[in-house]
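Only a single protein chain was left out; the remaining protein chains are all shown in position.
In this document, chain identifiers A, B and C correspond to the written order of the chains, with residue numbering beginning at 1 in each.
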Amino acid sequence: MTDYAEVIERIYREVTPYWGAGKVADYIPALAQVDPRQLGIVVDTLDLNTCKVGDADVPFSVQSISKVFTLTMVVRLIGEELWKSVGREPSGNPFNSLVQLEYEQGLPRNPFINAGALVVTDRLISLYPRPKEALIDFVRSLCGTDDIYYDHHVAKSERLHADRNMALAYFIKSFGNIHNDVETVIDVYCHQCALAMSCTDLARSFLLFANRGVNPLNGEQVLTESQTKRIGALMATCGFYDESGDFAYRVGLPGKSGVGGGIVAYMPGKLSMAVWSPELNSYGNSLIGIEAFERFTTDIRSSIF
Amino acid sequence: MTDYAEVIERIYREVTPYWGAGKVADYIPALAQVDPRQLGIVVDTLDLNTCKVGDADVPFSVQSISKVFTLTMVVRLIGEELWKSVGREPSGNPFNSLVQLEYEQGLPRNPFINAGALVVTDRLISLYPRPKEALIDFVRSLCGTDDIYYDHHVAKSERLHADRNMALAYFIKSFGNIHNDVETVIDVYCHQCALAMSCTDLARSFLLFANRGVNPLNGEQVLTESQTKRIGALMATCGFYDESGDFAYRVGLPGKSGVGGGIVAYMPGKLSMAVWSPELNSYGNSLIGIEAFERFTTDIRSSIF
Amino acid sequence: MTDYAEVIERIYREVTPYWGAGKVADYIPALAQVDPRQLGIVVDTLDLNTCKVGDADVPFSVQSISKVFTLTMVVRLIGEELWKSVGREPSGNPFNSLVQLEYEQGLPRNPFINAGALVVTDRLISLYPRPKEALIDFVRSLCGTDDIYYDHHVAKSERLHADRNMALAYFIKSFGNIHNDVETVIDVYCHQCALAMSCTDLARSFLLFANRGVNPLNGEQVLTESQTKRIGALMATCGFYDESGDFAYRVGLPGKSGVGGGIVAYMPGKLSMAVWSPELNSYGNSLIGIEAFERFTTDIRSSIF
Partner (left out) sequence: MTDYAEVIERIYREVTPYWGAGKVADYIPALAQVDPRQLGIVVDTLDLNTCKVGDADVPFSVQSISKVFTLTMVVRLIGEELWKSVGREPSGNPFNSLVQLEYEQGLPRNPFINAGALVVTDRLISLYPRPKEALIDFVRSLCGTDDIYYDHHVAKSERLHADRNMALAYFIKSFGNIHNDVETVIDVYCHQCALAMSCTDLARSFLLFANRGVNPLNGEQVLTESQTKRIGALMATCGFYDESGDFAYRVGLPGKSGVGGGIVAYMPGKLSMAVWSPELNSYGNSLIGIEAFERFTTDIRSSIF
């Protein structure tokens, strides 16, 4: 077995000089207050061997990474049915989102842009009687810990700055592609963004995908192999906003990032890895996170290309 | 060694029932005349072992697949410099192309949409004194045969229906991102689209990418490993028009298709594969080609997700 | 004095054969139920001489015509200040509205497209403590009657189908250009659209503009001459959705239409005229209304071109 501990410790030392090169997310006050000089790196393998360094156990706001969890919960129940309401193709730049929605009659291009995630959250609400509790329970079952919670301070801050998402949700609803009350959808959405998890939690939870849909903690087949492949392909092509193509090149792993500074990705059949560092690059991805991932896959020569 | 011959022969039998389900490209008369009931499948490995079935040696119009060759020729000479003029991210739907160009001041999102390919061809013209000859020579060197040529009938037909590409080229030129005469750019572009190659040729030529940038015929390092990885990531995220995400899911290999009905893709470190069947699905990709690729990667369980 | 009575009676006979050529608005159920075979025509002059024919005294839903009243109420209080928040230029087709809003950072192009009217309503709410009552009072003062009211059935139906306007309002609010609670803005907006007035009322109310800003009933200077001219220029260039240019040509008077089937316009220094007939043409303007106006201005040779 490769000694990942040594690898990530070296990477930790190599990337800390980048502190100060990025900028903490400031679109909501609750995120702007985070101490930028934090960095955690965790590698987890299918046999549940965890290596960690730095702030690996500090919980932070996972933000858009939560879109993978809600998508998983919906896909496992309705499968291919979902793709009648949300596309599976990369989106152009953010500027186009509203034009695209209008042009394609309220059908978002993929579940990782906000428009698509809102439709997924809407379906979550239709499928699970108590969606917020169900989401927490699901993530806990993947992490094998009850220490996963919503940061209500962040959720509240999100809700106070949700005008753009309210606009998106009402716009999609005007095409009939959101079925529940918009206020409810936005409430759940703001909570899922405010999910607090550590790198250790995130890496553990993504073993599901590395393990072809089976929760390695209890052997449960959460997703079929085909569903797992589908979500993996989506992460590989759309997981990093307008830097998805670059991430594919520099790192070459399916994964997802959030503006809280977290990135989690996985190598099918092998391992998962999570990095957290709050300063973002101009695309909204953790600057140090991407550096760390690039070094890791270069070191162990594991890119898919 | 896996017996790919047996695999592709079985696949050949399985997919021929799909004849009639797609539609031959008809945007130019020269392509519309092609006999739809043709199918060739070729697998080529790094040790130059070729398995083939059906119309594997019939030359056809490679169309957009040529974008990979011109990109390779430009990247090998100017490397990262190119990415100041062309983006590396997936594009939204075709509808957006002109809006996107205007919004991003003449910078196409990637080298595989027409706008980006026109910029690459423009650079090819600046870098190679006799660009059309240089392209043929380059492709011949990858295929190890002189039997590669431009189908002048197709090239002429392309030129007569190039108004949209003329518009794109002049629009980009108005932003200063095309440096040569537009007529010249379009002339070379129409010729590259009209490049005639067989599945055998295509599979052989793509071993370059499977072989980390080294031409396996003569050991020449055509691209650096990093350049190869970059082009591979681009093919994996943008190689199949608006079906790129779906191809990533169903097949999971970097590759490129053309409206002539050809698809070529590769498994890094292992093999390349080309399929040709002229009938297209609604995204402009060979319907039977995608079926064949999906079966192949399912059979040998080689998807990257 | 011209005998307008005779003119409009003849026009009434000439245009009734068009019954059945248009289509009653059906985007909300409350409007779809209106009996299509109704037609009222009223001409009112500065000396308060009224000629009327047909269903001239039947109240109907004025819909977008109310945008002129709210605009007038806001302009009279804050004048040119408003134009920092709303543009004064014709808009392209409706399709562009959201793109335009995004491109111009939440600044609607003019106060007669929905986005602009929402901003005006938002300002009305900021300026008048009880905006709904203030609007009714204002319109009553122009009409010289208390018989103006909100059709609460229509207002409720509007509110139930306001997703698109909710989206617009939240989107504008995300740029900081709506200051009040979106729910409140939409509530007032749905009420203003549901204002019920007859042709007689509408013609009387528009004498304000024909009379250079002075209410002819009581001599009050409601708007300055310059403000009146500004609102008139806006009606002449933007008052009829995507048929504004055609109305300028065919009729050549400043005016405003609503999807309830009402049209009201005026000749500066002379008269106002209102027509109501519920069937709309493909642009959302009263089909018979436009026919009647064209005949009227042709008859009395009063176009401005």
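One rule holds in what follows: a residue touches a chain if its C-beta (ideal position, glycine included) is under 8 Å from a C-beta of that chain, and two chains touch if they have at least 3 such contacts.
Small disclaimer: the values here were computed from a predicted structure and weren't measured.
Enquirer: Where does the absent chain touch, in terms of which shown chains it meets?
Expert: So, taking every chain into account, the missing one touches B, C.
Enquirer: From the list B:182, B:235, B:251 or B:264, which touches the chain that is not on show?
Expert: Final answer for the missing-chain contact: B:182.
Enquirer: Which residue, C:198, C:244 or C:272, contacts the hidden chain when the whole complex is considered?
Expert: Of the listed residues, the one touching the omitted chain is C:244.
Enquirer: Can you tell me which of C:52, C:159, C:230 or C:295 touches the chain that was removed from the display?
Expert: Counting the whole complex, the residue in contact with the absent chain is C:230.
Enquirer: Among B:5, B:24, B:78 or B:99, which residue is in contact with the omitted chain in the full complex?
Expert: With B:5, B:24, B:78 or B:99 as choices, the missing chain is touched by B:99.
Enquirer: Taking the entire complex into account, which one of B:127, B:166 or B:300 touches the absent chain?
Expert: Of the listed residues, the one touching the omitted chain is B:166.
Enquirer: Just checking the interface: what residues of chain C touch the absent partner chain?
Expert: Listed in rising order, the touching residues are 87-93, 95-96, 99-100, 103-104, 109-110, 228-230, 232-234, 236-238, 242-246, 248-249, 252, 254, 268, 303-305.
Enquirer: Can you name the residues of chain B that touch the chain not displayed here?
Expert: 95, 98-99, 102, 163-164, 166-171, 173-174, 182
Everything below uses one rule, namely that only the chains that are shown with their structure count from here on.
Enquirer: Among line, ring, star, complete and other, which best matches the way these chains touch?
Expert: Looks like a simple chain-to-chain line, open at both ends.
Enquirer: Please identify the chain with the largest separation between its CA centroid and the CA centroid of chain C.
Expert: B
Enquirer: Can we say the copies chain A and chain C touch using the same residue numbers, with more than half in common, or are the two sides different?
Expert: Mostly same residues: over half of the interface numbers shared.
Enquirer: Select the chain whose centre, defined as the mean of its C-alpha atoms, is least distant from the mean of all protein C-alpha atoms.
Expert: So the chain sitting closest to the middle is A.
Enquirer: Starting from the mean Cα coordinates of chain A and chain B, work out the distance between those two points in Å.
Expert: So the centroids are 32 Å from each other.
Enquirer: At what distance in angstrom does the C-alpha mean of chain C lie from that of chain B?
Expert: Chain B and chain C have C-alpha centres separated by 56 Å.
Enquirer: Between chain A and chain C, tell me the centre distance in angstrom, where each centre is the average of that chain's C-alpha atoms.
Expert: 48
Enquirer: Find every residue in chain A that makes contact with two or more other chains and list them.
Expert: 95, 99
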